[in-house]
Every structure is written in structure tokens, then in C-alpha cells.
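Apart from one protein chain that is not included, each protein chain of the complex appears where it belongs.
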Amino acid sequence: MKKNANDTDIQIAICGSAGDGTIAAGDILKRAMSLQGYKVIAFDLYPAEIRGFGKCISRIRISSGQTYSLKPQSDALVSLNDPHAIPHVVEVRDYGAVIYEDTPMARIPEGGHISAHVRPAQIPYGLGIRHISEQATGSARSRNIVVLGYMAGLLGMTRDVFHQTIGEKFKTKAPAVAEQNLKAFDAGYDLATRVFRLDTIEIKPPRHTKSGADAVMMTGNGAVVRGFLDAGIDNYFGYPITPATSIMERLTVEMPKTGGRVLQTEDEISAIAATIGAGYTGARTATATSGPGLALMAEMVGLGVMAEVPSVIVVSQRGGPSTGLPTKTEQSDLNMAVFGGAGDAQRIVLAPTNVEGCYKCAGKAFEIAEKFQTPVIVLLDLYLSNRYETVIPPKRNPFLRKPEKKIAVRNGNGAYKRFAATADHVSPRSVPGEPGLMHTVTGLEHNEMGRPSDLPEVHLAMSHKRHKKLKGALNLRGLTLCKRFGDEGEVDVGILGWGSTFGEILEAMYAAQSEGIRCSAMKVVMLSPLPIEQIAAFHDDCGEVLVPELNYEGQFAGLVSGELGRPVTRLSQVTGAPMRVEEILNEVRRLSGKQSPARKTKQQDTGDERALEAGLS
Amino acid sequence: MKKNANDTDIQIAICGSAGDGTIAAGDILKRAMSLQGYKVIAFDLYPAEIRGFGKCISRIRISSGQTYSLKPQSDALVSLNDPHAIPHVVEVRDYGAVIYEDTPMARIPEGGHISAHVRPAQIPYGLGIRHISEQATGSARSRNIVVLGYMAGLLGMTRDVFHQTIGEKFKTKAPAVAEQNLKAFDAGYDLATRVFRLDTIEIKPPRHTKSGADAVMMTGNGAVVRGFLDAGIDNYFGYPITPATSIMERLTVEMPKTGGRVLQTEDEISAIAATIGAGYTGARTATATSGPGLALMAEMVGLGVMAEVPSVIVVSQRGGPSTGLPTKTEQSDLNMAVFGGAGDAQRIVLAPTNVEGCYKCAGKAFEIAEKFQTPVIVLLDLYLSNRYETVIPPKRNPFLRKPEKKIAVRNGNGAYKRFAATADHVSPRSVPGEPGLMHTVTGLEHNEMGRPSDLPEVHLAMSHKRHKKLKGALNLRGLTLCKRFGDEGEVDVGILGWGSTFGEILEAMYAAQSEGIRCSAMKVVMLSPLPIEQIAAFHDDCGEVLVPELNYEGQFAGLVSGELGRPVTRLSQVTGAPMRVEEILNEVRRLSGKQSPARKTKQQDTGDERALEAGLS
Amino acid sequence: MNEHLKPVYLEEKLDEIRADGHQDYRSKAIPTWCPGCGYYSMTEGFTMALNRLGIEPENTVVVSGIGCASRFPFFVNTYGFHTLHGRTLPVATGIKQANDALTVVAVGGDGDAFAIGAGHIPHAARRNVDITYLVFDNGIYGLTKGQASPTSAVGFKTPTTPYDNCDQPLNPLMMLLSYRASWVGQAYAGRPHHLADMIAEAMAHRGFSYLHILSPCVTFDKTDMTYANLDVGVRDLPGDHDRTDLLAAMAQVEAKEAPALGVFFEEGRPTLGDAMIETIRRAGGQAA
Partner (left out) sequence: MNEHLKPVYLEEKLDEIRADGHQDYRSKAIPTWCPGCGYYSMTEGFTMALNRLGIEPENTVVVSGIGCASRFPFFVNTYGFHTLHGRTLPVATGIKQANDALTVVAVGGDGDAFAIGAGHIPHAARRNVDITYLVFDNGIYGLTKGQASPTSAVGFKTPTTPYDNCDQPLNPLMMLLSYRASWVGQAYAGRPHHLADMIAEAMAHRGFSYLHILSPCVTFDKTDMTYANLDVGVRDLPGDHDRTDLLAAMAQVEAKEAPALGVFFEEGRPTLGDAMIETIRRAGGQAA
């Protein structure tokens, strides 16, 4: 799994304002590189407001080997709008490239031009982007493509693949559109080939060129949609909310093609209620939302637990609390996902750590929900929902499309016991339409027949049943519930992580190893019930256990400590951005006793006293 | 605090079916004894259904010294309905009395008469209850009062006080009603004085006879109402739900008398929304609900946290999950109260442990909510909401009726910063009507002005502010946040508890001490933020820490372990009934190494494997 | 021989009741309602309607919320879902959406429907989900022991309105008409045969049918919606009422001192299921 130093690993940032075509240029770059078989990870940031000229930034990491997150530093920054791009110049590494317009339109205030911000060790490439666009296409609208071509030429990327990608991208438009864009691209590309290259970056051929044709670029939300479709989703109910909306939007297009049904409900309570209603009939049904929607669903999820009806709920977290930061990422809905209901209402919670995991968890969630007759929450966050990765889709559909289910039968005296006691605590289920097995399910405590009962022994036995059956989920096949990476055996520092942050954790762990620190990382995908045995074993092996996560309270750390009864070190970050690899690495160094002196200064600079505090608690 | 062996301490259980006047008889007994200055603790169980002849049972403990819960065994059982009462015969101690009808109406099946269930060591008192009632009053409807009189006579209770209490109880009815009931009482009483008493129970004069006049019988919900009124509640919004409804019902009667306003809203979401709306204007406003209602409120509580608007939410827990067991008690909404919202949405959670605590927490909750500008949840459960205790109301109103608040001012450049950074992280607040201090509050992340902002530094600073300010609540005066009882210094076993169960914990602790076990108990009233320093210090002192609670998952144990990073022993009970003192005591014995051999057998008898398991985890 | 003069033999009558088959739709559970509660008529009317329409119990799902009325599913021998307070319609919508072949009946009290559940009714109605919604209106919260409901009259005294109710009650039928529910009718528990007819008619309607059923709570309401008051209060819809005319229906509903029994409005239009099939067709898919 370790990286080969000879491999390609470059990261490009393209920054402009809404309307500049920033995201579109990034999109072409991602697709072109993915087509050649490179691994691509990309994450775009959009402005929160609909209107106006807010900042867009697209960061794309291209590598021949496997990588796990964006790099803290980019190899090149392309500016389509200087005021937006200036703060990002510091993100470019030494000897990295900064590409910008060198003939600005109007007089600009002092310091307003990006060239004034390029550090001595960075290499500035100014060009007349607008002018070139106008010359090549007759309009300034292709600035984004010109500069894309320039960048491609500069880094020695293959021209043809870009041509192919641009052709595809515009194939639904008039032919002239693609033509214009190809001209713009070539103008930029040609210019770059004549430029004296000072940089050391090189694009080396990808490892598996063949796979390029098979590989697809996918976001976490896109992968959820794919997973749902491959698992044979029958119904979807949802209410729009950032960052989950795109799941519903894509399903409304795709599901009807195979006879599936999508309904936009009047709110989130209705969405989960209808999901559970459909689940009661035996249909594979899901909903997706974000934190505020999950809060509204809390009561209904409890009904799903009590009535033992399967349902699948995807939650893409954003900054909180309350309406919070709708377009920023955070991992702060964990507590609610695990604990957010009345009574002892344990449910299954899965958190994928990458795009491929989104596909697997989403598809598997139906099987799990059916097998254990309970709600399953799949927890993403904005960063994972929206980030692109190259994925090779599986050759064979990996999901069971027909529920494995126990066959319900009337027992001897003619009475069907919907909630009969069984060895694995899962009772045979019947669904409407099956003769002779009529029953009523309820949110009231009930006996084996499903009749309301508040007898002490019934409540005890049924509480037992509802909790014990979930333990079976810890023996699930076909899905990684938790996994250790890095050094085996005893280590100085173990990093325990979940969700989108695990990419940064892996990067930090490999970096720490390369500094000679004995280090492992464990990802936990199944957050409820927790695979506590494996976590305990990991804890046993680690001198210190660090839990980095994107929330203030250290929610996962609290969950693990609560079950384990042992201490862990929390590392929290709540800036709305993905965790910084450097931040984790610094903590690992500190915990291993190898604190880098640079760290201290940096902390004081950012005034981030919280991170320090949290790290100590 | 230890009990004096010479004191009175008797417990009576009265059992009948709905319509027998069981609860009414219990009510007279409670009031009569309280009037004389005895301490009374009582808890009634009603049937879940409106209709029919479900079981009612009223258990009343009467003592001269302080006690903390009902006793596991009663000294006398009064049956008004044998099928319902038979299962409770085992609850009567050796040499205790069982009082019943000895001339049943019709032929009864074998074993159907209670006399067949009285154990050899118990003392049966059969009398012709119906006949006596008919003779004394011309109707069988006063059976409950006849048997009450008999019981009073048998135990040597003072006749006069009962006369007074009966007179008061029926004073709004026609005079004949009181008269009939007095006759019925005397008929029973006289009969008992002629009976040969085999029992050893004796009623001794109460310690403080004078206080009788001042003492009042109050339930937890009644105390919440009193606390609200004494703290000057302005508005109440609520939606009926068991077991919280009686809070609203009493407030609708009382609040308008002093100009207060109560509105029954269309649902719980509206109730909390209106509460927060009213809170925004500076008015003291509360709502009350149970688990399902709190689940619905989750999103809105998060808004209260984010917008920093004070509100008070009383939650009386019942059996869960989902609709669960509406008329049974449980402590399983703790996780939701503490964690049930999107994002890092910490709020203040208080859980009183007795009726007096309900009064204090409810009244203080307004001050706390105002002081920290945040929602405050006061967590009761059905057992505490409905149980009666004798309370001496405070001579002086202990609550600040006017909010202490920081005065908001425009600063130099004319802009008012609603969310200004301050040393204690609480910002000066203005309310509508104050000129020049207009501002908008929002659930979006916002800067000091209250304007939406998703800048990293703003989110970090504001997350910090919202969490840090709550730490101030750990230095609150005038309310016990946590308290240690029993042995000082190092002990074999410490019992850590919260809510209604703490009464049973104290009883168990005193019992353990009397067996020579070094033992302490700590009650935690402030559940969020947790007074973790005190808990850690307690943990340091204890060889083992036992956490008994009425939920399956050991929610408080998880919360404490999560913050402490240390193990505790869980003791869970989910039968819908209050925790059994014996159960706690057995665990204390086991943990201290003094396991009683009797215990093992008992466990196997009840087949309660869960309690064992939980105890071990 | 005049039908009414024929003597009635008990055994014969019992055989007749057994033979007609509607008792097969009753479950073994004994209703937990108070003796005299109007809700008993609903069980009778519902089982008679199912029997008359020949619907199999296994293809029927009764969905309810929380309340005395919502205990209904336990007392009939069909599939049932006793959901949460106010969530009857969205759960029922999910069931029907997932399986068009099922007969789905939603049941709830006035509080369940018009207090906590009020937001869902317009949407089930406008989408024309092909289900029947029976609201048992007793003008009170029965299960929680008698608080005021959104249909309680002004002046009604309850534990939450000790100084008399001041809130103007809602007019449920007017609301349903304003949502353009495709079938809107009213019945009364004190007229069980008409009630059974109306349930059958509502269920036979293709699309969203709403039946409002006036039903006394004998335990907590001794003054307002009693049998005595309703017996003299209700009237039949005029014989010439045009049930295709929305505004005429509204006029009948507005005259609410004397509640009219019968079908106020009826209209045939595509159901949610139809819309789904059309969408699938447009997408080039095959309906399941």
C-alpha cells in the first residue's frame, strides 16, 4: 500500500468566481486524467449563495498509485479571478506553478494583482488569457479552457485525451461549441509548449493504462445512487436539502427507467414515514437527508426500531448545529445518528470512508436492513458526498437483489407470531398480500403476536431481542466493518478514524511512518453496533490512540471511550473544511514524543487554541 | 442521615381495579399522615387503557425519618380486587397484614381467592367489606373507605386526622357525601379496634408534629408547576402527552390567575417553536413533554442553541423506544436529551432526583436559561413525575424573578453586536422593543453581528463560544449539581446515579453500610455539561463504581465513561418499574466481594440474564 | 308478508350474521374502547364494507396514528400499522406507493388528523393517493383523557381549557374541499348502516377519499358532541346536491350548525399511482 516515490502525484487547484467556468475546467481535467488510468481525487467548493460572484475552487489530485485525500499543498494554482485566488497562493508548494492573467482589464488596487503574492520559491506564469481566448474563439468566454490547455501543456499532459473529453462534454450542444473549445484548448497548450519549464513536476504514464476505459469518476453521492440502483431500489422518498439533494435528483432520472418510483414528499417526517411504510410492504426503499432533516426524523426512526421495519437513511452531514453551514463539511451528526431517539433505540449506523465505500454501504444497506429488520443509517458528509474519486465499477453486481428472508408460517394453533423469539432474535416476517399471516405492527411495546403489552417480562424480553439481534451485524460478510492499516503489532501511535476524514488519516499515517514513527490506523465503518472487540485489540497495541474528527466535541472519541472505558486523545477541527493532514501528523509526532519544533509556532500563528486543548483532553 | 431504628417506617399497598376507589383511598391515607408530620412517599400505578377494569395500585410509605424511595416490601396489602391483588401478596413482608373481602360475591375458580395465596408467615385479615359498606352507607360504593378505616384502626392511626382529611376531600360535594364516607370509615375503624393484633407494626408519633401543617404532599409534576409559578413563568406552550400532561393541565388553571398565558399548540414542534419565540422576547417560557415529543423537538432545540435563545423544556420519560410503554417508567431518554440534535449542539440538562429537586430545577431552569442564553432540559421520569413526597415549601421564594442580564449597548460606531465576544462567552442581549438594538438571530452560523457567515475562523470562534459559555454552568450557585453521600474517603464501592433512581440508590447504600461495606453514593443533577472533575474525584476514591439506571443500554454509564475514559459497572433494569433496592444491594455486595449466596438462586429464578450481563460489562 | 311483521328468531339472526361473513374481518382482540364509545360502529361498518366489496383481508392494510381511534387496526383481521401520532397519511402513502395492489385505509382521531397531522392532509389529497382516510371526530383527545382538540367547540370545558375553550374550531370538510380531495363525505356513528354504506362508497372510489365520522366520546364529553345532541343535530344532504360542484359542496359545509351526512364532492382524476406509471412510461421504463 505504500507509495512508490517514482509515481506521478500532482495536484492542481483552479480558482475563479461563479460564472468563470472554474468547475467546468476542473471537470475536463478530472475526466481526461481518469480516462488515462490515473487515480483522481477531487473536491470542489461552491459559494453558499445562489447569486453573485462567490468563490469557486476545484482541487484535483492526479496520481498513478493509490492516494487517500487531497494534499495540503498543490503543485499548480490556476487563477481565473485574482481576488479569490490570492489567499490560495500560499497553498502552492515551493517550485510549484502559479498561472494567471497578466494583462488585467482595469486598474487594480495595490496588492490586488496575484503576481504580487507569489512567493520567491514559486514559479509565476503570467499569460494574456483573455486575449488568447478572444483570438482563438472570438470571445473571452473560453478563458477557462485556454488556461486549462496551458496548464496541460506545461505539465506535459497528453493532448488527445483532452480533445476526446472536450468532445464528449459538449456533444449535446451545437458542434460549433466543441470546436470553439478545442481551439481555445490548443491555443493554450501550444503556448505552454514554447515556455521554458522551471518546475520539476512530471506526468509519468499511469500504472494501468488499460483500466482507464473502465474507470469512472464518481462523487460519494453518485456512488450512493449507483449502489442503490445496483441493489434494486424500488422506492425513494425525499425532501431537498444540501448536500443530499443530488441523490434524489439523480434517482428521479434513473429509477423510473427500471420501473422504480420516486416521490418528493412535503417534508422529512413524511419522507421517512413513507420509507418505513414502503419498507413494511417488503419493498427496498430509502431516503436521504442532512442533519436538520435527520433531527426531524428522530421519532419515526424510533418507530422503525420498535416495529422492526427495514429502512435505509442516507445522511450527508454539513456544518452544524441547526441550519449551520449548509455548504461546508463537518462530521458532527454522529451523536444524533447513533443516539438521537427516544428510549433504547439502537439502530445500525455505517459510515463509508471513501467513494467506493459509499457504493458498497448504500447497496449493502438494504440487505442489512432486511436481515436485521431495522433502520440503517449511512453517514456521509459534504466532503465525501461531493468529492470525486476514480472508481473501477465491479464486474458483477455485488449485491443480493432479492432479500434473503426467513419464511413466516402460521404455527400449529393457527396464530402467526410476527415477533416470535428465535435463536438469532430475528423473527420471520410476512408482508401485506400474504394470506393467513395478517398482523399489526406498532410503536407500542408488544408481545410476540405484536399485541400491545406493558408487562415487565415482555418489555425485558423485547428490549433484549431488539438489541441482541443487532450484534449479528458484527458478523456481516461482504462489507468491511473495520480495518487496520500500517504497522502490525505494537505501535507508538494508533489513529482511529471514521468517515471522510480517514483519507487524511491514512496520508498522515504513511507520512509518520516515513519519519520513523511506528504507527497504525484503524478505520471503523460500522459505528453502531461498534466492533468493540477489534477496537479494544487495536487500543491494546497502541501506546497512544488519536481520534481525529471534524467536530467540536470529539463525538466518535466519546462513543469509543464510552464503550471501552479507556482514554483516547481527541483531535477536533471545526472550520468547515476537510481535516488537514499536517494537523494529524503533528499530533502523531507529539504523541510519539517526536514533536517537530515548527509545530509550536504554527499553532500560535493560527491562534487555534481549541485544537490544542482538544488534543489534550 | 442514617435511620433511627426506633422510628416509624411502614408501607401500605392498596390494590383494586379501576373504579374501586383505590387511588382515592390511598390519597386520603397520604394526606392524613402527611398532615400529622410524617414523611410520605407514594407512587400509584394506573392501567394503560382508558376503559375497563385494569389494575390500580397505590403504594404509600409513611415514616418519621427521611426515606428515599418505596420499600421493596410492604407492611400491609389491602385488596379491593383479588385477581389484581394476588400477584402482590409476595410483596408483603413476613408478619405483615393482608386485608381482603371474606365473603366474595360469586363462585370463584380454584385459587381465585386471595386467602389461598397468603403465605404462612403473613397475617390474613378477612372481613365483609361490601356488607359493612352497605350497612353503614346503604351502598357498596364505600368499600374503599371501609377498608381504609379498618387498616387505620388496625395500625393504631389517629381517627381525627382521617375525619379532617375526608371532610376536606369531599367539601365541594354535597354534605351527605362526606357524611357517608365518615360513617364508612368509622365502621371499618371500629371493627379493627376489636380485632386481636398479631402484627408488630406500630405507628409512633412523628418527629416534628408541628411541621404537619406546613408540609404538603406533592408529586414531581406538581413540584415542577410550583417551581414554574414561583419563578414567575410568563408563558407556557404544550401538547398533551403522558406523563407530562398534568403539568400543562395545572398550569392552565394557575397561570391565568396571575396574568400568565398558556396555549395548547397543534404539536410539539409548535410548542417548542413558540417557547423559543417567546424566549426571544425576554419572557420566561417553558414547555413539557415526554420522549416522543422531545424527538420531534430535536431540530428546534438546535436552533435555540445556535441562536442563543433561552428556553425551558421539561421531559418526563416513559418506557421506550417509540410510543413504547406510555404508563410505565424508564430513564432511557438521556442520550437523546444530551445528544439528540444535529451538529455540536450542547445544551444544559438537569435531572432532579426527588420531588423537592423538581421544584428547584424547574424554577432555577429559567435563571440558567437566561444566564447562559440556551435551552435547558429538565429530565424527569414517570416515577418521579407521579410519585408523592411530603415537602416543606420554602418560606421565601428562592428564585430570582427578574432575569439578571447583561445590558446590551450600541458600541462606538453605532453597531450593536448581539454575539460579541466576551470574557465569559455570554454576549449582552437585547429584546424586541429596545430601540437602537435591532438585530436578527438565525440558525445559520453567524458573526458577532448575527449576520450569516461560513468563514472558518467565525465557525471556530462561535463553536468555541457556544461550548465554553456552558462551562460556566458548572459554577452555578443555589442548586446542587452533584453531591456525595455516605462514607468519606476511599470506599469499596461507589454508586453513581441520576434521576428518580437515586432514592433507591441511597436506600441500597445505607443498607450496604449497615452490612459493613464501605460505600458512597454520588448523585449527578447536572448531566450536561457534566461536573466531570467531581465525578473523576469520586471515581478515584472508589474501588468499583456502579451505575444503576432504568434503561437497557446504560446510557449514563456510557456518558460518564465517554468523558472520563475509565470503566464503570453498569446495572440496567427495563421492566417499566422503579429499580429494586435489593438489585442494587446485590451488585454492591458482589463488587465489594461480599456476594450473598441467596443472590445466585434469585437470578436463576427470574431468568434475568440481562441484569447479570449488563452488570459485568 | 310484510317484512317488518316477520318474527325474528335469535338463533336464525345469529346464523345470518355469521353467514354474511363480515365477522371474519374482526380480529380476536377485544376492543379496549369504553362501552358506548362511537368507535364500535366504525369496526362494524368497516368490516361490513370490506365484506360487501369482497376485499381479501390479506390485501388490506389499515394504517393509524395514535389515539383511541388509532387502536382500530388491532381489532380488525387485516394487515395493520399502528404508527405515530399524526403520521398516518405519510405511512399510508408509502405503503400504497410500494404496492398498488393493496387496499389501504388510513384511520385516525381528530387530533391525530387536524392537530399534529394537519400538514400531511393537503399533500395526500392533492396527489390523489388512492387510499381511504377515515377520521373519527369526537372533538376531543380521548386517549390522553379529554383535552380540547382542534374541532372542540368554543366554550367547551376540558382539563386544558378550564376557563372554557376560546379557539375557533377548524372545519375539516371545508379544508378537505379546499385541498380538492377527490371524494369527501360525512357520516355519524349513531347511524351505523349509513356509516357502513359510506365506508363502502369511500373505499370504492378510485383516488383519495376522505370520510369524516362524527363520534361521541362518552367518557370525556358529557355536554357537546353527545349522541343526544348529534341525533337531533345531523341532517341529510339535500337530495338535489350536485356532488361534482365544489362550490356547492362548500356551501353545504359552511352551513355547519346542522352537519350534513352524505357525499359532498366527488371527482375522477389521475391518482398518484397513475402519475408514477406515466413517469415510468416517459422514462422508457417498464412499470413493475
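Going by the order they are written in, the chains are A, B and C; count residues from 1 in each one.
Following the convention adopted for this analysis, a contact is a pair of C-beta atoms (placed from the backbone, for glycine too) under 8 Å apart; a residue touches a chain by one contact, two chains touch by 3 or more.
Quantities reported herein were computed from a predicted structural model and do not represent experimental measurements.
Trainee: Kindly state which of the options A:Ile28, A:Cys56, A:Met218 or A:Met248 is in contact with the chain not pictured.
Mentor: Answering carefully, the residue with contact to the hidden chain is A:Met248.
Trainee: Who touches the missing chain here, B:Asp44, B:Glu101, B:Glu299 or B:Glu563?
Mentor: Going through B:Asp44, B:Glu101, B:Glu299 or B:Glu563 one by one, B:Glu299 is the residue touching the chain not shown.
Trainee: Can you tell me which of B:Gly16, B:Pro452 or B:Gly494 touches the chain that was removed from the display?
Mentor: Answer from the full complex: B:Pro452 touches the omitted chain.
Trainee: Of the listed residues C:Arg26, C:Arg52, C:Arg180 or C:His241, which contacts the missing chain in the full complex?
Mentor: Answering carefully, the residue with contact to the hidden chain is C:Arg180.
Trainee: So which of B:Ile114, B:Leu154, B:Ala274 or B:Ala408 would be touching the chain we can't see?
Mentor: B:Ala274
Trainee: Which parts of chain A face the unshown chain closely enough to count as touching?
Mentor: 49-52, 239-242, 245, 248-249, 252-253, 256, 262, 264, 266-268, 292, 322-323
Trainee: Considering the whole complex, not just the chains shown, which residues of chain C touch the missing one?
Mentor: 114-120, 122-123, 126-128, 150, 163-164, 166-171, 174-175, 177-180, 246-247, 250-251, 254, 269-270, 272, 275-276, 278-279, 282-283
Trainee: When the complex is taken as a whole, what residues of chain B touch the one chain not shown?
Mentor: 234-235, 237, 253, 256-261, 263, 265-267, 269-271, 273-283, 285, 299-300, 303, 307, 431-444, 451-452
Methods note: only the chains that are shown with their structure count from here on.
Trainee: Tell me which has more C-beta contacts between its two chains, B-C or A-C.
Mentor: Between B-C and A-C, the larger count of C-beta pairs in contact belongs to A-C.
Trainee: Looking at C-alpha means, what's the farthest chain from chain C?
Mentor: That would be chain A.
Trainee: Distance-wise, how many Å sit between the C-alpha centres of chain B and chain C, to the nearest whole number?
Mentor: Taking the mean C-alpha position of each chain, the two centres sit 39 Å apart.
Trainee: Just how far, in Å, is the C-alpha centre of chain C from the one of chain A?
Mentor: 46
Trainee: Multi-chain contacts only, two chains or more: what residues does chain B have there?
Mentor: Answer for chain B, listing residues that touch two or more other chains: 292, 322-323.
Trainee: Going through chain C residue by residue, note those that touch at least 2 other chains and give them in order.
Mentor: 66, 84
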